[in-house]
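Complex shown without one protein chain; remaining protein chains in place.
Now for chain A:
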Amino acid sequence: LQMSDTVELIRVSTKDNVEITIPQKIAEQCGTIRNLMEAVGESGINSDFVIPLPNVTNSDMQLILNWLQRFPPHPTEQEVETRHNSDNKYCGRTQIAPLERRFFEALPTTNALFGMLNSAMYLDIPSISAAGSSYMAEKIKDMTVEEARAYMNLPDDIQGWEMDQMKDDLLWLKQDAPAPSTE
């Protein structure tokens, strides 16, 4: 999308009616905003143009903007799997960069993480979606069922025949020989 040099800032309106002015380069990292700007066209973008984001709150937007400013997009090389990587924390593969991991660890609550991830999905930001998903997977990897349920605030609503079947499968699978090696 070729924009005029005069239009460098984009105004967006969040779910809680907060208007935020963000640089165009950062805004275009969001696929949703980029598609909307392309649909409106250059002629439609003026000083009064405000992009509504009905599914994104201001707090989530601030986190996303903070992320986009700290981790600008760049062509990433495919990471070589190695067991000697000091940041290895997950099955010998570093799926998330250390700085990105620290960003998520600094979030105050899981609500902030879920909200940010939800908003990133809505705004179509692959970097946050991938990193956030990977971080969540790291967190819940070694958790038991009860721990994961508590961490993710999930209801214990599996019951009836499905629970009986799961218990039966678990009991059946527990009769395994010594654990086979994973992939």
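Assorted remarks:
Throughout what follows, a residue touches a chain if its C-beta (ideal position, glycine included) is under 8 Å from a C-beta of that chain, and two chains touch if they have at least 3 such contacts; residues count from 1.
The working rule: contacts and distances are computed from a predicted model.
Hidden chain, UniProt protein name from the list "Prenyltransferase alpha-alpha toroid domain-containing protein", "F-actin-capping protein subunit beta", "TBC1 domain family member 19" or "F-box domain-containing protein": "F-box domain-containing protein".
Of the listed positions A:41, A:54 or A:108, the one in contact with the omitted chain in the full complex is A:108.
Among A:9, A:50 or A:137, only A:137 touches the chain left out of the display. By the touch definition given at the top, chain A reaches the unshown chain through residues 16, 18, 58-59, 91, 95, 108-111, 114-115, 117-118, 121, 129-130, 133-134, 136-138, 140-141, 143-145, 148-149, 152-158, 162, 166, 169, 172-173, 175-177, 180, 182-183.
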